[in-house]
Structures are given as C-alpha cells and as structure tokens.
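The complex appears here without one of its protein chains, the remainder shown in place.
Moving on, here comes subunit A:
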Amino acid sequence: MTPVTAGRARPAHVRRRRRFSAAAPSWLFAAPALAVYALIVLYPAVAGVVYAFTDWSGIGRDMSFVGLENFRTLLADEQAMGSIGNTLLLTVAIVVVQNGVGLLLALGVHVKLKSRALLRVIFFAPVVVSPVMVAFLWKYIYNPDPSAGLNGLLGLHVDWLGDPSIALWSIAGMVVWQNAGYSMVIFLAGLEGVPRELHEAAMIDGAGTGQRFRYVTWPLLAPALTINLMLSTIGGLKLFDQVFAATNGGPGYATETLSTVLYKQAFVFGKFGYSTAVALVLALFVAAVSLIQVSYLRSREVAV
C-alpha cells in the first residue's frame, strides 16, 4: 500500500498557498508539450477524419465529398463485415486465454521459488520481441510438415495456418504466447499489493489456499484485472502485425481483421477515403467497448 502522501496531512492554509503559487504557472510549463501533442497527435487524427467522407485515392489532389457513402459501402461490404466477426472472435479468445495464462503464470512465479526471478524474465521475454518477428518465427513453428515444428513436437499433422477453420486460432495462440508475460507482470504487481496481514488473518480463520485466493487475492486483484482486460481487448480489436505477417488475412478471408481490411483498402486498393471510414468505425468501436468495460470493471473493484 502506498503511504498517504505528505500533502494530504498538511494544514489547510499550506495547501491553499501551494495551489495559488504553484499550480497556475505549471500549466504554462506544460504548454510546449501540449502544443507538440496537439500538433503530432490531435491535429492529424482530427484532420484524418475528414477523409472518411471523401473518395480520396491516397495520391494526387482529386477528391470529392461523398457524404456517408463510405459508411453505406461498409455495411454492404461482405469482406469487412466478415472481418468484424473474425476480429471479435480473436479478441474474445485472446482476452480470455491471455489473461488466464497470465494469471496462472503470475501465481506461479509469486510463490517463493529459487528460480522465480529467472522464470519471470523468461515468461516476459516474448513481450519485448517485435510482433512481426514473432509472426515470422511462428510461421516456422506452424510448418504443416508432420516432421517439423509444432507438428513434429506434438506428433500431429495439422495445417495450422493453411486450414481456414484453424488459422484464426493459430494466430490467437501466437498472440497469447507473446503477450501472456505482459498480463503476468501486471497481475504480479497486483499480487505484490495484497497485504500479508489479510492472508494471515484468513489463515487464522482457517481458510485454505483455494479459499484465500477466492476471498482475499481475487477481489484485490480487481484493479490489475481491469487494466489487463482493457489492454488485451484493445490489443485484440486492433490486431494487425501478427495477422499481416502470418497469413495476410488468408487462407481466403479466414483471418481478415478490421485492421487488415483497412490496410488493404488504403495501400493495396488505393481507397484511402473508404479505408479512413473503416478506421473511424474501428476507433469508435474500440473506444465504446473500452469505456463500457472499464466502467463495469471499476464498479467491482474494492478498496482495502
């Protein structure tokens, strides 16, 4: 638990003086940073929205406003609508499995093992590798040859990335492999914050390991869970690199996600206007899902 900061303990007149003397000028100090932020993040983002209502090809100056045409096209676009289904399936799979595995890893390396520091490093290691590298690596692991890669290891004969009914889950698998360590670290931070006294009190009351997890650890992990669920949901909804490098949306359209569709519309088909419209829908969708998720999860967090 963080100790209560000194400022809160100060008498009222001290606090008031600080507010008058320090707070006003310090926003001025932030002005350069805010200006840079506005210039390189806010302005391009807002300026980009305009293109969603045009038929711009991405090159040249020819452009005309088409109103909501791009959004109507999106609703009728089989491929884009199919990709929404894929995106949701991938997201659910990643959120559930990644956080489940992450939690188990965190509980595993939280106990007093001699090698726990090493294990933490090993489990976290895939997180620092570039997602594209991971995808290329897994393309070798997912070799359909029965004597190679994962098939060879497990004695299977599965066409991991080439079978349309499996490919999506194979991608989910490699994303989980890469990011479970990230969830683990956040859960670990949460576990470190569970007061020992509560566990001791529960033990005195006769609670076993399972009960202590259920009634002490789990409720207190709620903030860590909120962050993990939110980050993995956002990550899943806008998943691009791994899909692009591993299957490029194939076989057929089996692993096409909203992100790969908007990429292709812009850079392969030269339809920047339409692509921006897809991007806008994706951004609003991600924002809406995250807001709902966070407000629900926050409501179940408990204070110690």
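As a convention for this text, a residue touches a chain if its C-beta (ideal position, glycine included) is under 8 Å from a C-beta of that chain, and two chains touch if they have at least 3 such contacts; residues count from 1.
Following the convention adopted for this analysis, contacts and distances are computed from a predicted model.
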Among "Na(+)-translocating NADH-quinone reductase subunit B", "Transcriptional regulator, AraC family", "Electron transfer flavoprotein subunit alpha" or "Sugar ABC transporter substrate-binding protein", UniProt-listed name of the chain not shown: "Sugar ABC transporter substrate-binding protein"
Candidate in contact with the missing chain, chosen from A:107, A:203 or A:227: A:227
Sites on subunit A contacted by the missing partner chain, in the whole complex: 1-2, 5, 7, 22-23, 26-27, 29-30, 32-36, 57-60, 62, 139, 142-145, 159-164, 186, 189-190, 193, 220, 223-224, 227, 244, 247-253, 263-264, 266-270, 272, 301, 303-304
